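Removed: one protein chain of the complex. Kept in place: all other protein chains.
Read from first to last, the chains carry the letters A, B and C; within each, the first residue is number 1.
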Amino acid sequence: MTSPLLVLDGVSVAFGIPAATEVSYSVAAGEVVAVVGESGSGKTVTAMSLLGLLPGTASVTGRALLAGRDLFTLPAGELRAVRGGEVGMVFQEPMTALNPVFRIGDQLAEVVRAHRECTAAQAKQRTVELLALVGLPATARRKYPHEMSGGQLQRVVIAMAVANEPTLLIADEPTTALDVTVQAEILQLLRDLRGRLDAAVLLITHDMGVVADLADRVVVMHDGRVVEQGPVAEVFEAPRHEYTKRLLSAVVSLSTPPPADLPDATEVSPGVVARGEHVAVTEPTWSVPDVPGDDPVLTLAGLSVSYGRFRAVDDVSLHVSRGEVLGLVGESGSGKSSIAGAITGLTAIGGGVVSLAGKDLTRLRGRELKRARGRIGMVFQDPASSLNPRAKIARSIAQPLVLHGSLRGAELTAKVDELLDAVQLSTSLRERYPHELSGGQRQRVGIARAIALDPELLIADEPTSALDVSVQARILDLFRSLQTELRFACLFISHDLAVVERLADRVAVLHGGRVVELGPARDVLTEALHPYTRRLLAAAPVADPVLQRARREAWLALGHTE
Amino acid sequence: ANDPKTTGAEQSKAEQGGTLRILNEGQTLNYDPAKSSSLPITSLGFVHRRLTGWLNAEGKQVEVVPDLGDTGKASDGGKTWTFTLKEGQKFSDGTPIRSKDVKWGVERTYAPAFSGGLAYHKQLLVGGADYRGPFEGKSLDSIETPDDKTIIFHLVRPYGDWPWITSTPAFAPVPEGKGAEADYSEHPVASGPYQLSEYQRGVKATLTRNPNWDKGSDQIRGGLPDQIVFQLGQDASVVSQRLVADSGDDKDAFGSSFASPAQLAQLQGNASAKQRLVTSKTGALAYLALNTQKLTNPKVRQAFQYAVDKTSYQIATAGSAQLAGDTATTLITQGIAGREQFDLYPTQPAGDPEKAKQLLAEGGFPNGLENLDFVVSKSNDGPTKAQAIQASLAKANIKVNIRVLDADAYEAETNLAKDAVYDLTLASWQPDFPSANANIQPLFASSEIGNGGYNTSRYSNPEVDKLIEAAQSEVDPAAAGKKWVELDKKILADSPVVPLIYTRNSFLHGSKVANFFIADFPSYPNYLQAGIAK
Amino acid sequence: MRALRFAASRLVGTLLVLLVVVFITYVVFYLVPSDPAQLSCGRPCTEQNLALAREFMGLDDPWWRQFLDFLGGIVTGRTFGVGATSIHCSVPCFGYSFQQNTDVVVLITERLPVTFSLGLGAAVIWLVTGVGAGVLVALRRGSALDRVTLAGSVAGVSAPVYLVGLLGILVLGFTLDVVPVGGYVPFAESPVDWAWHLVLPWLVLAFSHAAVYVRLTRSQMLETLGEDYIRTARANGLRESKVIGKHALRNVLLPIVTVFGLDLGTLLGGAVITERVFSLPGLGGLLIDAVTQRDLPLLLGCTLFAAFLIVLANVLVDLCYGVLDPRARLT
Partner (left out) sequence: MSEHVGAPARSVGAAIRAMLRRDHWALAGAVTIVVLGIAAVAADLLTAIEGQDPYSYSTGALNPETGGPAGVLGGVSGAHWFGVEPLTGRDLFAIVVHGARTSFLIGLAATAVSVLVGVLIGAGAGYLGGWYDRVVTWTADVFLGFPYLVFMIALGAVVPSSVSRPLLLILVIGFFGWPSIARIVRSQVLTLKKRNFVSAARILGASPWQVFRSELLPNLWAPVIVLGTLSIPGKIGLEAALSFLGVGIPPPTPSWGRAISTAVDWVSTDPMFLFFPGVALFLATWAFTVFGDGLRDALDPKTDVRR
């Protein structure tokens, strides 16, 4: 074997207190190394230290050799050539990673032109190519970051990282915001990069399915240290370290693969087929009608949301009953976050009615509105920007309590600590600012805040995407216990079908702004009626390298083009 | 040491030709005689001649002398005045200047559209009270022009100073029938040595020679430079710095405003510039007006005569007594014919607070006065001077509060308001013509209270009014002079004002400006005689 | 459609603002203790003459009547006085200055080029140097350069413009004799002379204005440099100049553009002191004259014009927000 492309040799990062300690691993050309581990274990800071992207408060020691050169001592000019040229970087939180005031296309073109001589037209050409590569239309060029969905932004960030065909790609949670079909395509893209250019990929992820699918070797981190590393099959087969075992045992997978042939269903009305509670559309321009439910907390009737002329949500009717979890899954950019926004009043409603416990939210004003809002908890898809950068964590969590509750002083502090504890965060983080946390930690702060008030309705937009499976499992347990205790209604938006299966009572599948399928979770996830749902299920990876290889081939055979 | 230099010591000789530059603070220059209050020896004199003029020379008492006409003959006990115009005078457009044109010029000042200039004649001419100018078709019958050379004025009452009045701008000729347009000031028909050839509002005015001016008939204008340029809207400090630096065109220039104390101090340290500073021997009477309507007790008012420290006022005015001017004890200013020097309240110039306290006590205020309202205009260093007065009054237990107003608001309060709220104010008066009449009548006649009058001490004494009228009617200058001196004493005995100083004015000029002097009256340089040295 | 509605609402707003400004000015003017007719009365001023002057200037009507006449004049023109001496002020008549014997519109347009030359030139200088220095010191926070710039900019705001102007004239004008000390040469006459005469005033104005830009740029820059997208830009290997000069700066500009709009708006209404010191016949001098001489028509004209510029500048700034920050786009 030739000498590895990237060698980390005792890299330590500290912010006063250590964040990563003596991390050593290597990545060879053409190899995919997955770094997995606990949320907050130092995966991101290690990766960022490589390109010198940590804030000034960080102190970095050790050596990081890229093709023999120590990245930590590289002169500025050379480092710049490495950044974005030889080494591409996908950031964990795509929604804040792009400059809000420039168009997507311009930002992409700029990266292209930073590393190669080319005309504006050529750069534009390349931009379109890159967008196509990540499954985005050429028109996305003209959009501003805030006009795109989380998954779309993530793809833009990926496009940016691969723009100059790097020899090493550092991808920090590159698929958290992607539905499994798109995820599969992105993984294909990475595989392609490796195959074509012999590029190395350093992949940081929580998704064991993705690891199984793509990685050659795995590095497991815990508490700032590498606790185990080795070929993926070996580690998955026979984990040695205590933490690795715990991690792998916490992995949940979709129970049964969908049957090969379509279950039969009866046409109940033109374009709509049903099997009991389980309904789906057969016409692409339809949304399924809502099924009646008892004691609905949230009811959406004919909801639509438009951005300019573009209709992001089209005639969606749903309800969530008390004590019920409705899983909302679907394609990236299909309008899930837009629905959440419409319910909370962040996005203007283009048509239809949103009612909470029978009250039309759009008609409420003043005190009543405030009271109604106090009953909704919301976990944002993008935890980074939903936290006030100048507020300490404790205050952010306390905010709803202060606004609606009567807790003050020591009681408040105690409650905040309790919440931190509930989401598996150390209370020592309470005095930190949001930017001083890891992605997963921030996400948990968002969850803690959302559940602080014991809401009647909880809207959770990808609440666990940045969490490692062990933490995720505990958060899900927390969810479930809270739910049985408080019987709140929950709209749970997620790409992780396994999680949805475990948590949701019913599932709605969103595609192109319409609900194409709706029904009890088991039915939808095992006997999907709609072709899109079936594709989705087929694309979901499992955390077993061997099995996953087979599934991938099956999926490819299914033809992932639409 | 009380002998200031009124001409630059080593001025070289003024010669024919060159361009004289005048640096002006004001943004506008008004060449419409009807709207002007310009002295006969300054700006307007370049372009317009008047019926009479002032012979203003160094070391000589100013006299009224013939300009376009002679100095007039009184008849009817001073109620009728007859003037004869000189032969062969022409306007700049070549047409002869006739008595009708002078009459037209006077009539024009009555038109509401053209008011604003000196208006002493308006109430004096018979029928003037309700005359509204020639443009409404009527003429003023009290001005007769039996022929082209003769002009006769009929006055409502005898007025000995009429020949002085005819030297005001209103008596400059305007070709009969002309001058109806509002902007006549921008293209006036000239009778003097220059005509206005270019006027850029706010920037400059250029005067060039009037080919039809007859030098021989004009004893008051030198007409030396070929061209005169007024630079408008200049900042006073910058002007002063430029003149001190004396480079380029600025050598041919002089500033039209007084040098401020700070500038004077700077000049004291600069030998070359000091040479080019011209200071008048005397000048406007600066005084502290005591509102007689509020300070009704003459004893109390007399206390002020002793309380005020005139030396600190001098310093506040110009930095030193020498540059500020002599302390004043009379109302009639130095340089006026018939003036008599006296002092009704003799004390040292720095005042006598003890004596003042004593007078106050006699007047019923053993503990002094408090909270007197002292209003001053913010212009001309008013606040600085007021503070000097304030400090000296404080020593005599008179506590005053200074209230600074912008110039116009100040006028509104002191000159316009019927009822005044102030107790004291600072004022300064330079007569419009060199007669004791112009010193006393505007400031102390009861008709001049409010409504734009300058009787800021609001002094009203029927006896004084009567005496003023009598003095005005006196045609014999010597007899009139006596009457005015008497009035001077009589008024001061009532103490409506505290005379402070006869303010000297200082002007700075460039090194090539020659024949630049200030005569005894007025305390302004004679623009008309200045010229450029080679 | 939305753009149209926006434009219409801004237009109505602008007119409203101007109307209110004029109205308040009118009312306040009548509170000021003075009588403009006094200046046209002459010395000595009799009651009769004063009344005549008032009548001629239209000051004898009640103030609301005069206000309506003024507004009417804008659309119909006005005539003052009667007969041969009457004065006509043609549409749009923003009044007639009796003190200057000229249409207010003419007076303002005459001086416009001077003020614009002065204001725009200075604005360019202070914007470039202020923002440039601000960026520089943000990058070298705490350095000697930072401290010196701080002291310099504080000196700039603390020192009276008048003093700076005078010192500039003394040092550069007289002692070193490198630049002319004042006066204005129209651009059309000689662009070189135009610029040459304005160099000193530009610098003086810029010096007194730059401080806010330096400090504001610096502080906003420091905020922005901590953002994630700056990290992205760096991670993508963009040149530091691009990262700072484009990605960061663009996000910094919003408050700067606002201040700039405010400054420029007021400056184009006239930089009184600078104009005065450098004998530039600009609008500022006109306005001050109007105030001190209680020349109501001129005052109204200048005020209206200055207010118009300020509103205009602010509308432009508001439009800029949308361009600079797509998230703040007007809805």
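Heads up, the rule we're going with is that a contact is a pair of C-beta atoms (placed from the backbone, for glycine too) under 8 Å apart; a residue touches a chain by one contact, two chains touch by 3 or more.
Keep in mind it's a predicted model, so treat the numbers as computed, not measured.
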item: Among the chains presented, those that the missing one touches; value: A, B, C
item: Among B:Ala318, B:Leu331, B:Ile398 or B:Leu492, the residue in touch with the chain that has been omitted; value: B:Ala318
item: Residue of C:Gly13, C:Gly72, C:Pro186 or C:Gly245 touching the missing chain in the full complex; value: C:Gly13
item: Chain A residues that touch the omitted chain in the full complex; value: 52, 54-58, 146, 344-346, 369-374, 376, 378, 380, 382, 385-392, 394-395, 398-400, 402-404, 408-410, 412-413, 416, 431, 433, 435-436, 449
item: Hidden partner chain, residues of chain C it touches; value: 9, 13, 16-18, 20-21, 24-25, 28-29, 31-33, 139, 142, 147, 150-151, 153-155, 157-160, 162-163, 166-167, 170, 211-212, 215-216, 218-220, 222-223, 225-226, 254-255, 257-259, 261-262, 265-266, 269, 287-288, 291, 299, 302-303, 306-308, 310-311, 314, 317-318, 321, 325, 327-328
item: Interface with the undisplayed chain - residues on chain B; value: 237, 241, 260-266, 268-269, 309, 311-312, 315-316, 318-320, 373, 378, 383-384, 386-388, 390-392, 394, 401-406, 409, 413
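Note that in this section only the chains that are shown with their structure count from here on.
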item: Where chain A and chain B are represented by their mean Cα positions, the distance between them in whole Å; value: 89
item: Chain B and chain C, separation of their C-alpha mean positions in angstrom; value: 38
item: Cα-centroid distance, chain A relative to chain C, in whole angstrom; value: 52
item: Chain B, residues touching no fewer than two other chains; value: none
item: Where chain C touches two or more other chains at once, by residue number; value: none
item: Interfacial residue positions of chain C with respect to chain B in the complex; value: 32-35, 38-50, 52-53, 55-56, 81, 83-87, 99-102, 107, 110-111, 166, 169-170, 174, 177, 181-182, 184, 276-279, 281, 285-286, 289, 292-294
item: Chain C - residues contacting chain A, complex; value: 226-229, 231-240, 242, 247, 250-251, 324-327
item: Parts of chain A lying in touch with chain C, wherever the complex brings them together; value: 48, 51, 53, 55, 76, 80-85, 89, 91, 93, 96-102, 110-111, 114-115, 144, 146, 157, 160-161, 163, 384, 435
